[in-house]
Structures are given as structure tokens and as C-alpha cells.
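A single protein chain has been omitted; all remaining protein chains appear in their positions.
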Amino acid sequence: MTNEELINELTTIQPNLVPEAGGEWPNLFVEAADWPKLAQALRFKDDLFFDYLFCLTCVDWKTHLSMVYHLSSTLHRHNIVIKSKLNREKPEIQTVCDIWRTAEFHEREVYELFGVNFLQHPDLRKLILPDDWVGYPLRKDYEDPINMIKL
Amino acid sequence: MIEEIGTTKEGDLIINVGPQHPATHGVLHLVITLNGETIKKIEPHLGYIHRSIEKMCESLSYRQFIYTTSRMDYLSSHINNHGCAMLVEKGMQIEVPPRAQVIRIMMDELTRIASHVLWWGAMAMDLGAMTPYFHAFRERELINDIMEETCGARLTMNYQVPGGVMADIHPNFQRRVKDIIKQLYKKLPEYDELVTGNTIFKARTMGIGYISKEDAISYGVTGPSARASGVSCDIRKLYPYEGYEKLHFNEVLHTDCDTYSRYLVRMLEIRESISILEQLVDNIPEGDFQAKTKAVLKLPKGEFYTRVETARGELGVYVVSEGGTTPYRIKFRSPGFSNLSALDMMSRGQKIGDMVAIMGSLDLVIPDIDR
Partner (left out) sequence: MMSTEQQPIKFPGQVIDTPGGGILSGPIDDVINWARSNSLWPLTFATSCCAIEMMSTAAAKYDFSRFGFEVYRATPRQADVIIIAGTIVNKMAPVLKRLYDQMGEPKYVIAMGACATSGGPFFYNTYSVVKGADHVIPVDVYVAGCPPRPEALLHALIALQEKIKAGTKRERIDIDGNKLIDKRV
């Protein structure tokens, strides 16, 4: 399916999606509360069939955080990018581990580097930082005068 | 939910493997719950080589951040650099001259052969055979000599830059590549004689570490590990880049989904890479080796994503740019991270000796996982 068809199909399923212009793949903003329903539709509807989540990350825009999910379909060979704005003080979003198993490790990494809480994640704890690390290193306001030597 | 090392109430034993261990290919800490010798659960603890590359790249310019990827998956360093250089070229609309494209592909395929050959030696050594390790390094040293003559370094070659390659190939390059193709054709049947047909090796790897096609896609497994389960995911075929669309090579797919077929897929991929080199070695076009670019590179505001096929799987580079000289946010989607998440599922119910074979067949490089 082409980009326009994908955007049309998804806006019929979920009316309050906001497309973003630019980029080679369709970029769509979804509310954090509507994400579980949209994820189910993306994975299980036959003409969409996005079964391969190839990148899950988070970007810190200084006023808010934004989750980015890159999805692809091994059957129809189309790609899509779903984003979701999160509140900076209390970032929370539903997990997608039960739909795409690769999200388990990726969400743990986003949790420890950005502080996003994934609701109903089976095992949310630190993955690559030491267990007693304080702070969220990849946020833009992270200060660490002891370890980080600035050029 | 962090298990204490010791014995649980059901009588299971919880042990540590690593971080310093000869068979873990780097610093990987596995906490294994065992019932006798049968594995009940494997939990990887990562982070023993987390060098905060993503944070560091936010203060490096677009010419400098490419070289940190050489240190991430150091066995396919050319291919990683290629992905990053392609991203900068995509963002700034730079056209790469054909000579540079062909040189890049040849260096990529030489790197892929070197990585698979070292994987072969290391996997055989994990299973107890010492001899293949020395055979593997003999071939790898020949490829390192080619790299050193042209690129200047043996392991972390900073050769691919936005716009092309850093310097023209050495006059000896074509002759040496032809020599190494001849040498590999002579020696690959030796590899098969030593390991592939060996009864002990087959008994240790057939039927071990099964992962079905749907699970492989769901866990995000890519590269040769997924192609052994029948998932067609070779980026060189699906989203061809920079000249791969003109080459004739096969995507190696097996459907047995076990350790032995992951082994066979990689051995056949070495032969496919050699055939790509044969197609290109006499047809390097004349011209520039680097396009003219501005001195200071600035990507326009927006987001960019490129993917390349490394020796381990799909490497994705995602850059969010605010129009400055450094990336605002950069994320490397590394192949090992997703491949490792499938280790737990693949090993349940197997014996602990099988765990070493499964890890060897997944071809993990731990700095790639921890970044």
C-alpha cells in the first residue's frame, strides 16, 4: 500500500491521528491512551499486517518526550512510523510486549535512559546501566560533572 | 525479580556465566536457572561495555560520529560506516560517484567474508575444536593485509566518508582481491571437511535452538540467524542501496530453524560474497572517489533513517536533526540487541552445553548490543 492509502486507512480506524509531513514513510501522531487499540489493529488486520517492529526509541524535545515506533510488514513490504507525545513530568504509555516480543528489551532500555514508565510491562528494570544509577542519562537536562568531561 | 545466585525453593540452581568467560564472545553476563543440566531460564545482564555512544554522538559533528560505529560492531566496521555515510548523503542530497560506490561494495563484502570466517573459527573453538581457529585467522590476515594497504588500518578502518571514500584504492588492490578469491576457493572445501561434515559437530548442532519463523519476526531477529528460519530479510535484496540492485547474487534461505542451518547459511553467504567480488573486481569504473562536499556538514531539520545489512543483521541508523552541525538525537538499531532477546526462548529445555552452541550460532558481538 502506498503512503496515502495507509494514512487514509489508519485515520478511518483511529480518527484522531495527526499526520506529519515530510519523510519517506508516513509519520503519524497518536495519543498515548489510544495506542493499544491502534497497535492491535496494525498487527492483526490483514491488509496492514505490520509484524516487524524494527526500531523503538524516544526523543527528548525539551518541553515533552516523544516515543517513536518504526514498523514494517514482511508480507506487504510497507513501512510506517508512529509517534506519541508524552508528558515530561510523568511519561507513561502502554507496553506492546505482548504484540511484538522485541519490545521487551527496547522498552527496558528506554525506561532506564529516559524514565518512561511502560504500563503492564512484565519485567521493567534497568538493562544496560548499573543497578544503582541515579538519573536518566539521555535526557537533555542530565548533568554529571563527575563522569562527563566536556570538551 | 532479580534472582539471587544460589538455590531456589524448587531445588533449581542459579548460576552465573560471565562477564569474564572464554565462550561469551565479549562481556556478557548470563544468569541461568538450571534444573540438573536442563536450562529453565536465561536472563542476560548487559551493560558491561556500555560506552554511552548515543550521548557522545550528540556532541560530535556529522563527519566525526561515523567512526564511533566502527567501534560498535567492530567485525563489520566498513558496513557500519557505510550506513552512517549513506544517512548523511541522504540528508544532504549528495550524489556518490560510481567508482566510490563500487569500492564501497567491495570493501563491504570483504568485511563480510572476514567476519564470517572469524565467526567460523570462534564457533568451532567454543565447541572444543582448536584447529579451525588458526585456519580462520590465516584467511583473515590476508583480508587484513588488503585493508591495510588501501585504508591504513586492520580493524577499525575509517575509510568511508560522506561523499565517497577517503582515498583511492592501492594499485595492488585488484591483484590481491583476485589472489584471495583463488585462495578462498581452495580453502573453503577444507573448512567443510574439518567442521561441516563432522559427526560430533552435527550431533551437537542439529535440532538445537529452534526458533520458528513467526517468533523470529516477532523477536526482531535479522540477518543470517533469521534467514535460517525462512525469513527473507536481506536488506541488500529488499531495499537495495548503492549498486546492489545491479549485482547477481542469491539470498540464502533455509527452513530448518536450528543451529546447524544458521551455520550453513553463513557458510553459503561466504560463497555469495565471493561471487559478488568476482563480478566487481574487473569492472571498477573510472572517475572520482569522493564527491565534493562542503567543509562543514549540516543536515536539514527533520528525521532520517537508513538501514544496511551487516554481517550480523540489519543495522538501522536514525537521526533527528535540528539543522545544526551535530545530531540532536541519534539511535543505532543494532542487530545483536534483538538477536540476543531471542536467546532465552531458544534455549529453554536444552542442556547447558547446547547453550554455548546456540550463542555461537547467533554470532553476537557484545559492544554492538550495549553500544
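Structure notes:
A and B are the chain letters, set down in written order, and residue numbers restart from 1 in every chain.
What we mean here is this: contacts are C-beta pairs under 8 Å (C-beta built on N, C-alpha and C of every residue); 3 or more make two chains touch, one makes a residue touch a chain.
What you see is a predicted model; the values in this text were computed from it and never measured.
Note that the absent chain touches A, B when the full complex is taken as a whole.
Contact with the undisplayed chain is limited, among B:Arg71, B:Lys237, B:Lys298 or B:Lys351, to B:Arg71. In the complete assembly, the contact with the undisplayed chain comes from B:Val27, out of B:Ile14, B:Val27 or B:Leu194.
Residues 129-130, 137, 142, 144, 147-151 are the ones on subunit A that touch the missing chain. Interface residues of subunit B facing the missing partner chain: 19-22, 26-27, 47-53, 55-56, 58-59, 67-68, 71, 74-75, 118, 133-134, 137-138, 140-141, 144, 154-156, 366-367.
Here, only the chains that are shown with their structure count from here on.
Here subunit B touches subunit A in the complex through residues 1-2, 46-47, 50, 52, 54-55, 59, 214-215, 217-220, 231-233, 238, 302-303, 305, 307, 314, 316, 318, 320, 328-329, 331, 333, 337-338, 340-341, 370, going by the rule given at the top.
Residue ranges on subunit A touching subunit B, taken from their complex, read 22-23, 25, 27, 51-55, 57, 59-60, 68, 70, 74, 77, 100-102, 104-106, 123, 125-131, 137-138, 151.
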